[in-house]
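Quick notes on the structure that follows.
A single protein chain has been omitted; all remaining protein chains appear in their positions.
Chain lettering (A and B) follows the sequence in which the chains are written, and residue indices restart at 1 in each chain.
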Amino acid sequence: MADVWTIAEVSGGVLKEISLELLGRARTLADTLGVRLASVALTSHLNEDQVERLAASGADVIYLGQDSTLEPFTVSAHASALMALVAEHSPQIILAGATTYGRTLLPYLAVKLSCGLTADCTDLAIEEGSGNLLQIRPAIGGNIMATIKSPNHRPQMATIRPRSTPLPSLDYSRTCTVCHVPITAAVHNPTHVLGLRPFVGQQRSIEDAEIVVAGGKGLKKRDNFALVEDLASLLGAEVGASRDAVDRGWATYPHQVGLSGKTISPELYIAIGISGAIQHLAGIKTAKRIVAINNDRDANIMAIADYAIIGDLFAIVPLLAKRLQERRKTQ
Amino acid sequence: MHIIVPIKQVPQSSAVKMDPVTGTMIRSGSAATLNPLDLYALETALCLSERSAGSVTALTMGPPSAAQILKEALSMGASRAILLTDRLFGGSDTYATSYALSKAIEHIGSFDLIITGERATDGDTAQVGPGIAAWLDVALVTYVSAINTIVDRTMEVERLTEEGYQAVRLTLPALISVVKEIAIPRLPTLRGKKRAMNTPIEEWDARTIGADIGKIGLKGSPTRVVKIESPKVARTAEVHIASDEDSMKGAVDRLIDIIEEVYHG
Partner (left out) sequence: MTPYTPITAAIIEELITICSASNVLTERDRIEGYSHDETSKEQYSVMPDVVVTPTSTEQVAQIMRLADRHTIPVTPRGAGSGLSGGAIPLFGGIVISLEKMNRIIEIDEANLTVTAEAGIVTNELNEHLKDTGLFFAGYPMSLESCFLGGNIAENAGGGKAIKYGVTSRYVLGMTVVTPQGQIVHLGGKVTKDVSSYDLKQLYIGSEGTLGIICEATIKLIGIPKVASTLLVPFQSAQQAIAVVPLLMKQGIIPVSIEFMDRLSFEISCSYLNETLPLSGVGAMLLLEVDGSDAAQVEADLVAVGELCEEMGAMEVYIAEDANNRERIWAVRRAIAEAIKVYSPVQSLEDVVVPITSIPQVLPFLKELSDRYGLQIPCYGHAGDGNLHATIIKDPEWTMEKWLEIEPKILRDLYAFIVGKLGGKISGEHGIGLKRREFVKELTPDAEYELLKTLKRAFDPKNIMNPGKILI
């Protein structure tokens, strides 16, 4: 029986968390199907301990392609390496993260392999009887869940929303085969990465953050947006913003949450002065906990909040910051 | 420079409200609009073509009513508009859609650059752009946030990734998808509108573009939607009214407990 594959993401020799989340999810699928689980890592180099992490997270096989042409990522280098691998091993399922990497590589690869692909899944299952992969994703602003399958095409492909599943527990006693994949550099790669300019004053993207503190129109002006930024920095959180706030120039686009920005699933989302347009709510529905600080009891955001403080945010947020600092001192 | 911009008609999101009890969506009417993220693709294309005395072709696949968004593109300054419309295209998934659009682009003939929006706000897949690049076998760079230079057939761009802004050099022809940061879309003008009224919208069907019938529509789509559910997404909030000092302190302290749980849970 054909294997289940996940595509790992590597940066500077280290795995990104999504690589392990994918294995956690795919392990169940592989066990249900009674097949092996393989993780494919295409990178310039992967540290030895990271190879072990892949194994400990559930991979039975690791296809490791290490070549300087594979990092930074370009579509043509990764797609041609994967096409060769798929042609050799014919997996039945390929999963990647719904990240800028997975959402670029997989749709390109799906066309090259003539197979179906479902974007940004939050759940997966195996259909009884047929063994088809059931790909479940939020649609129409997260208000419906669509179950999608590709019955007649192999491999079945899907990108998976980051943080939609917990990290698997590590089991370092697992055995795993590492296959080194020979990489033949493309004769002509039309794209070439020149460098990276990291974000200023931001640790990581809001998709990766445990806690996101976001601000909206209720903050009234740019100067007040500092309330959000200060609280975020106090909490070690990242800063999010509603479309209104971004359009008004209070925050930049990488911070925008919602249908025309990022869809995020943090452990905690604190919405300050955000009324919660339907497009905004679509971006936070899979957050574990949602806190709203707002003066309008009837604001849309209340419908999906777990905890709400109704009142004047200009008094509440500074008090919150103050009490947090006091609490920290006493601890 | 000839730039092709594939665009999409989507339901107007402002016409959508949420039922506060069930948390499901109430769609009122069937108002349709141009995918807002496509405005950035159009603006980028128009700016580039103005700089190089080039031209912009807007292309969409959809029902006859999708002509409306092509008119908008023409009013903004596109010089040609093509509507790919045929019952045979109905039910296309992203694979079949990218195939049909790529066949239409081949039928248009030569191009230097294809620019798409980041994704459409209805399907939210972002898969059609990369799919077109694969069908046409051209360079693909996604999430482009700035175009720095174009010299002959070489372009240098920045793309927005989780780590920051990545600088990429690419060789044309290519397909890029752009994010909101790249430009501020222009408003159409009366001059553009009057020009648009004199520009016919070309309607093409599956036969015009020589599409393989087995690769379009529902039949040509590898994926099938097997089930649609409306989960109850509404949550019941613990509500605290902070109207005076005491109630505010209580509410804030309870929130701090929740934050602590996240840190330690």
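The criterion applied here is as follows: contacts are C-beta pairs under 8 Å (C-beta built on N, C-alpha and C of every residue); 3 or more make two chains touch, one makes a residue touch a chain.
This one's a predicted model, so the numbers in the text were calculated from it and none came from an experiment.
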Within the entire complex, the undisplayed chain is in contact with A, B
Given that one chain is not shown, which residue among B:44, B:57, B:75 or B:98 touches it?
B:75
Specify the residue from the set B:33, B:55, B:199 or B:230 that touches the hidden chain.
B:33
Where the complex has a chain not shown, which of A:52, A:67, A:247 or A:306 is the residue touching it?
A:247
Subunit B positions in touch with the non-displayed chain are 12, 14, 17, 28-29, 31, 33-34, 36, 39, 68-69, 71-72, 75, 184, 187-191, 193-194, 197, 241, 243-244, 247
Going by the touch rule given at the top, which residues of subunit A touch the chain that is not shown?
220-221, 247-249
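The working rule: only the chains that are shown with their structure count from here on.
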Could you please specify the touching residues of subunit A with respect to subunit B in the complex?
11, 72, 75-76, 79, 99-101, 103-112, 114-120, 134, 139-153, 190-199, 204-205, 207-208, 210-211, 235, 246, 252-254, 256, 259-261, 267-268, 278-279, 281, 285, 289-292, 297, 300, 302-312, 315-316, 319-320, 323-324, 327
Which of the residues in subunit B end up touching subunit A in this complex?
13, 16-18, 20, 23-25, 36-37, 93-95, 98-99, 121-131, 133-135, 138-143, 145, 156, 158-171, 174, 179-181, 221-231, 233-235, 237-243, 247-249, 251-256, 258-259, 262, 265
